[in-house]
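In what follows, a structure is listed as structure tokens, so that the remarks can point back to it.
Below is a slice of the complex: some chains, not all, each in place.
So that you can tell them apart, the chains are marked A and B in the order they are listed, and the count of residues begins at 1 in each.
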Amino acid sequence: MVLSDIIENLNLDTDINSTTVTVEGLNTLADANEYEISFLENEKYIKDLENTKAVAVFLKKEFVHLLPKNTIALTTNEPYLKLAYASKLFAPNSVEITGNKPTIGNNSNIMNNVHLGKNVKIGDNCIIMSGAYISDNVNIGSNTLIHPNSVVYRDCKIGDNCIIHSGTVIGSDGFGFAHTKEGKHVKIYQNGNVIIENDVEIGSNSSVDRAVFGTTLIKEGTKIDNLVQIAHNCVIGEYSILTAQVGVAGSTTLGRNVVMGGQSAIAGHLDIAPFTTIAGRGGVSKSISQSGKTWAGFPLLEHRTWLKLQGKIAKLLK
Amino acid sequence: MVLSDIIENLNLDTDINSTTVTVEGLNTLADANEYEISFLENEKYIKDLENTKAVAVFLKKEFVHLLPKNTIALTTNEPYLKLAYASKLFAPNSVEITGNKPTIGNNSNIMNNVHLGKNVKIGDNCIIMSGAYISDNVNIGSNTLIHPNSVVYRDCKIGDNCIIHSGTVIGSDGFGFAHTKEGKHVKIYQNGNVIIENDVEIGSNSSVDRAVFGTTLIKEGTKIDNLVQIAHNCVIGEYSILTAQVGVAGSTTLGRNVVMGGQSAIAGHLDIAPFTTIAGRGGVSKSISQSGKTWAGFPLLEHRTWLKLQGKIAKLLK
């Protein structure tokens, strides 16, 4: 696609001659490459303007002077909404019509009623059980077991020695919308993917959403229980343990060996230090920078402080 | 069915000659039409007796005099239990044997391994992906995308421009039981449906239960995330946002543009004013009548009061 197609499609008011500017996708200011468009909505990211490699940026007029010299300014009063409209232009098809037949390694068992999309690659010694849906461009390593009726959306990758239980969905759309002045919601197409590294197990009826741009990442050796929600663009560190009904909101990063008790949750855009333990029902709304500590409650307290609080509450009741 | 069939089936003790009274279903006192039977169990609804159009009502002897003159009293000490037994008589088949072949609009893609039941209608430009189960009498509008392995139970309707992600179930039975004196539970067959209006998106592994009578309604433009529970007879207002792991209990009505944060929940039989925001983990146990406010915590407080409470708790800990 060339930039002028996007300008025309979005009815942007600009004189830029951009029929020769190639655009391949969208991304954040920090991660965009020279073929990607970015945006500035939240002023928290102003500092990312000066170093962005994006070919063009949706932003308000007042910030244009902060852009690098060669970056094209796409001025608008609604940068995020424009991004939403643009995201649709880059959304891949739900189902590819053309592409290669699946490649399947030695000794793998693809049961009946399994859907394998175009360009799918499956390693050796895998079992893909009935009713599983493995969408286009999905890459699955060796010795991996996919239980019945689980779904892997297009473009996702699953490593070696993984187990995905029934009803689990890998790569459904992240929950991202821009909002119009009238209070309507405009879908931001989730054009990223999910990568699950080696030795990961995910229980039944869990959901791991695909990234809006880039990748939602589950690192090596992590174990996830049933009915767990991993939102778009999360990074779950190596050897973490997420028990049942846990929720992790978007763009949150967990270090290695984080343990989350049942029904605990972490808000979006946070960083959680390695070796952190969150007790059952714990609700994390701020980043945790010190590693190795145990936390509980909502709002979150260090576990020993939480116990002290329960003591105070008991006194209150006497 | 005629009323005498029901009387016989339930072993009701009555002299009424009712072989000519047609009954087509069950409903609440307020909503029943002249071919429906209703019931009075909870005395909160006594006021609905005098205006009911129901052809007959299960109720205790002491309330019979409050019925309109032409309404037939089905006296019993266990009205709700009798309703449960009667509900089974009106339950449709799980699978229809006869009916019309599906009608499919132009340019719609029904993938392999999709089940389409009898009398199904699908509009133009839809994609119904593999493993989806679209049951009898389901009506799907145009430009709607149903992801793999999702399920739409019989009699439900989905509008135009909707997206339903994998593993989501539309129209499973609401959770309704009458209880015997011995503590056993008797199923109230859920003979209603679900209607999803236009421009609605529902994430993966969510459940929207069918109504016991009438309709569970998701209004236009609402966006629902993963692992969300919408119980029977809820009405979710236009352009609402329900994030992951939210739960809304039965018969609760949300106004338009209600926003619910992750893992928040609302109890049953409540009304929530338009433009209400419930913070993550908020638990709503009373109706909210003032629109446009933000709430948090459980029990629920206005968000600023909740912040004040956290300050007090911090002091308590010093």
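Just so we're on the same page, contacts are C-beta pairs under 8 Å (C-beta built on N, C-alpha and C of every residue); 3 or more make two chains touch, one makes a residue touch a chain.
Being a predicted model, the structure only gives us computed values, none of them experimental.
*Asks:* Since every chain is the same sequence and 2 are placed, give me the total copy number for this complex.
*Replies:* The complete complex, not just the displayed part, contains 3 copies.
FYI, only the chains that are shown with their structure count from here on.
*Asks:* Rounded to the nearest 5 degrees, what is the angle of the rotation relating the C-alpha atoms of subunit A to those of subunit B?
*Replies:* 120
*Asks:* Report, in whole Å, the distance between the mean C-alpha point of subunit A and the mean C-alpha point of subunit B.
*Replies:* About 32 Å separates the centre of subunit A from that of subunit B.
*Asks:* Per the contact definition, I'd like the list of subunit A residues that touch subunit B in the complex.
*Replies:* For this pair, the touching residues of subunit A are 94-95, 113, 115, 131, 133, 135, 149, 151, 153, 167-169, 172-173, 175, 177, 183-185, 187, 205-207, 209, 227, 229, 231, 245, 247, 249, 263, 265, 267, 283, 285, 298-299, 305, 308-309, 312.
*Asks:* Okay, in this complex, where on subunit B does subunit A touch?
*Replies:* 109, 111-113, 127, 129-131, 145, 147-149, 163, 165-167, 201, 203-205, 221, 223, 225-227, 239, 241, 243-245, 256-257, 262-263, 280-281, 310, 313, 316-317
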